[in-house]
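Notes for the one structure printed next.
The complex appears here minus one protein chain, its other protein chains still in place.
Labels run A and B following the written order; every chain starts at residue 1.
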Amino acid sequence: MAVTEIKFGGFGGQGIILAGIIVGKAAALFDNKEATLTQAFGPEARGSACSAQVVVSDDRILYPYVTHPSIMVLMSQDAFTRYAGEVAQGGTLIIEEDLVQPAQIPNGATVFKVPATRLAEELGRRMVLNIVMVGFFASVTKLLTPEAVRKAVADSVPRGTIDLNLKAFDKGFEWGRSHPS
Amino acid sequence: MAADPSGVLTGQHYLDGNHAACEGALAAGCRFASGYPITPSTEVVERIAARLPRMGGMFIQMEDEIAASITLQGAVWAGKKALTVTSGPGFSLMMEHIGLAAMTECPCVYIDVQRGGPSTGLPTLPGQADMMQARWGSHGDYEIIALCPESPQECFSLTVEAFNLAEQWRVPVMLMMDECVGHMTERVVIPPADQIHVVDRRWTKKPPGEFKAFEPGPDMVPDMAKAGDGHHLFVTGLTHDERGYPVMNQKAQEKLVRRIVDKIRLNADKISRVEEDQIDGAEVVVISYGITSRVAMRAVQMARAKGIKVGTMRLIVAWPFPENRVRELASKVKAFVVPELNYGQMSLEVERVAAGKAPTVLVPHGGGEVHDPEVILEAIVQAARGAR
Partner (left out) sequence: MSQVDTNPVKEYLRMDRMPSIWCPGCGIGTSVNCFARALTQAKVDLKKTTVVSGIGCSGRVSGYLELDSFHTTHGRAIPFATGLKLANPELNVVVYSGEGDLAAIGGNHLIHAARRNIDLLVICVNNFTYGMTGGQVSPTSPGGATYSTAPYGQFETPFNLPHLADSCGAVYVARWTTFHVRQLTKSIREAFGKKGFRFIEVISPCPTLYQRRNKLGDGLDAMKFYKEASVLKNGADTRELDIGFQSPIIVGSFVNRDRPSFIEAMNKRFTSVFGESYKPYPEGPSKAVQGC
C-alpha cells in the first residue's frame, strides 16, 4: 500500500486550495488512485498562511490527514517558515524560487525550485502561478501521470481560462524536465 | 422507485462532504430548502441555492434558524420533499421544530454539520458533541433517526437514505455530519438515476371524508395527504386524535406519544445500520462513527499489528441505537472502546446497553481536531489487557 502525503502551502489568494484540488482530482478521477483533500478553514484561509493537504494512495484512505508529508509544495516565505519543518525525512520540497529563500533545508529533503511567478508572467497572467507549480510538481514527483493532472487542470478551472491554464501547466512541467533539481 | 433524473448529477466527482450532501438531497427528490448561513455548513445551502432554481425547486434563506426549521415543514405539507442545514448554534434554535416534526409526523431532513461547542465554540473546527442533542434536544418524548456519514461519498448516499427513512417512518431525520467530513474532498460517485432508490411519500388512497391524517397503518405509521387536496387536514403540535383534533387528556397522550415512540423503537432493528469488521473472536470492539471511525481504524490497524484481536463497529445509523447488537456483543468481548469528539455521548449508550457485561472505555476529545490515533491505540491496548 503506497501512501503519499502532500502539503501545499502559500498565502491566501495564491490558489493553494485549487492546486490541492487538482492534484487530488487527478489521482482520484483520472489516475485510478484514492485521494483525500483536507484544508485549513477559517481566518487562516483568508490572507496569511494557507494550506491544502492531500493524501494519495493505491487503496482506500482511512486516516484522512497529512502528518508527515513526503512532498511539500511551498509558495511563500511564511509558508516555508511555518510548514517546511513538517517534511518527512528525505522528503521533497518544491518551492517557488523567487518567493521562498530557504535558510536551511530540514530533514535532509531534496529541493526542487521553479520561478513559477516569472513563468506565469511570461504567459501574461501572474495568477496562474499555482498551475505552473502543479505542472512542475507533476514533472518532478512523477507521482501521477501528466495526462491525469492535465485533465484535472482542464476540469477544475473556469471554462474561458482552460487554454491559458494548460499552457501554465505545460510550462511548469517543461521546467521540471529541463531543470531537474 | 427510481430517482428523478433532473436532480441526479450522474458521474464521478471530486467533492467535499457539504457539496455531496447537497447532491444527495437533490437525488432524493428534495425540491425545497430553507436555510440560514452558519459555518461550517454553509456550502450545502450555497450549492442548493445555485442548483434548485434550474430544476424547478425553491430555496429561501430565512431570517433565522427558527424560521428555517419550520418553513421546510410548511413545504412538506404542501407536498414537497424538503431540508434545512445548520451547525450547532443553529441546531439548538431548531429544536422546538424538531419536536413539532416528531409530533406532527412531518417527514423532513435536518443536516447538522457538527463543530466544536458549546455555544459559539469552534466554528471552523470539528466536533461530535451534538449527538445527544439530536436524540433528546426537543422537549417531551419522541424518537428520531440520525445518520453519521464518514466520507463525502456517504454524505451523498446517506442524505438520500435520510430522505427515504423520513418518508418511510414519517419522522424528522438528522444527518449528523462533522466539520471534517463536510470539508473533506474525495471522489464521489453518483450513480445513474435509475439505480438510486428513492422512497415516495406515503400518499393516502382514501378520498376526503374517509381519510384520517393520523390513523396508523400496520407499521404504526399513518399515510399522508397534502394541503389543497380537499382533506381539510388538521395538523397541530397539541396532543391529538387520529383526525388530528386536539384532545387534552392522558388517554390521548398515551395513545399518540406511545405510538410515535414505538414506531421507531419497535422497528429499530429494521432501521439500524452498522458496519462491522473482524468482530468474530474480537477481544475488544471499537465503536465509533463519522470521521472518528476513520481515525480509529488507523489505531485498530496498529493494534492488530501488535496481535490484539480488535473488531470495529461503525454506527451508520446512530439513532435508533443498535441496542440488540451491542447487547449481544457485550457478553462476548472483553471491552468496548468508544472514541468520539466529545466527553462521552454515544459511549453512554454503549455503557447502558452493555449493562456491566463488558466495560466501556471512552476515549474523549473536546473537538477542534480529530483524535491522535496513538491515544485510541493506547485505550485499545489497555482494554485488551483487561484493565479498566
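In this text, a contact is a pair of C-beta atoms (placed from the backbone, for glycine too) under 8 Å apart; a residue touches a chain by one contact, two chains touch by 3 or more.
Predicted model only: the values in this text are computed from it and were never measured.
A.B. asks: Given the contact rule set out at the top, which of the displayed chains would the hidden chain touch in the full complex?
C.D. replies: By the stated touch criterion, the chain not on view contacts B.
A.B. asks: Out of B:R47, B:H97 or B:R201, which residue would touch the omitted chain in the full complex?
C.D. replies: Considering all chains, including the one not shown, the answer is B:H97.
A.B. asks: From the list B:V189, B:L238, B:L266 or B:A355, which touches the chain that is not on show?
C.D. replies: B:L238
A.B. asks: Can you tell me which of B:A20, B:A67 or B:L377 touches the chain that was removed from the display?
C.D. replies: The one listed residue touching the chain not shown is B:A67.
A.B. asks: Using the document's contact rule, name the residues of chain B that touch the chain not shown here.
C.D. replies: Residues 32, 34, 53-54, 56, 58, 60, 62-64, 66-68, 70-80, 82, 96-97, 100, 226-238, 245-246 of chain B touch the chain absent from view.
The rule is short, and it goes like this: only the chains that are shown with their structure count from here on.
A.B. asks: Hey, how far is the Cα centre of chain A from the one of chain B, in Å?
C.D. replies: That pair's centroid distance is 36 Å.
A.B. asks: Help me check something: in the complex, which residues belonging to chain B touch chain A?
C.D. replies: Touching chain A from chain B are residues 12-14, 16, 39-40, 123-125, 179-180, 183-187, 291, 294-295, 297-298, 301, 370, 373.
A.B. asks: Would you pull the chain A residues touching chain B in the complex into a rising list?
C.D. replies: Contacts found on chain A: 21, 24-25, 28-29, 34-39, 41-42, 61-65.
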